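Only one protein chain is missing from this complex, and each of the others stays in its spot.
Our next item is subunit A:
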């Protein structure tokens, strides 16, 4: 069934988009991530302009992280204090990100920047996650105990604050910085940032695993809602019809993904996720290097009259 997307200005097959939403939802439920880094590239791949894809995926991620955050809230797996500090940074970062997005779009370099950010971020995070997963897998094979985590320089920073539910005592500076960073790249790349945020919170900020996913979902939810609003107000690029189809597919797929994820071991899950992220990054890299089929592009600046 063909449906015309009003903002993307493109007819698409509803079932194709629904299936894409469900597939990405499955993966996101399995790994406990938002899945924006998969959804945005897929949309670009079916012909939606990167700008519209990024803006519309933001609302899709908001929906899936809201349903996730609700269930974590019921299980008391969210640290409200930590989430609020993260959000201070997240909201600032998102505003900066959307502003940069607008500037780049005016310069005609937005598509390039989106592709470049994907290449850099995904290959870096993907290879880190992959190698880490591989090492963890080796360790369990050999039966050795992972090295004990120690405190690092981050724990020497001033402005310390006690986060009761996470049972940590931590400076607010790195937390705010992480929030800004995630908000910024989220707004530009159309990703929730969960797949970067969770490792950072675990390895750098030493947030216990009991609250890490729930708290990161709150950050994702608020920054993505905010990004949706800003993209709608400044760039008019949010395609609500597209977003709705993605949301419905996504939240459904996520439920099945979560069930499948429980059957796979943690290290294998990380290995798989790392591989997935890495391949998306490489896909973008190839796109940049090979000669495009058409060197010219046209952009309409708005019809008058």
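Odds and ends about this structure:
The rule is simple: a contact is a pair of C-beta atoms (placed from the backbone, for glycine too) under 8 Å apart; a residue touches a chain by one contact, two chains touch by 3 or more; residues count from 1.
We take it that contacts and distances are computed from a predicted model.
Between the listed names "Membrane protein", "Pimeloyl-CoA dehydrogenase small subunit", "NitT/TauT family transport system permease protein" or "Acyl carrier protein", the UniProt record for the complex's undisplayed chain reads "Membrane protein".
Screening A:23, A:39, A:62 or A:205 against the full complex identifies A:62 as the residue touching the chain left out.
Those residues of subunit A that touch the chain absent from the view are 2-7, 9, 11, 59-60, 62-71, 108-109, 111-112, 116, 224-225, 228-234, 236, 238, 240-241, 243-244, 247-248, 251-252, 254-255, 288-289, 291-292, 294-305.
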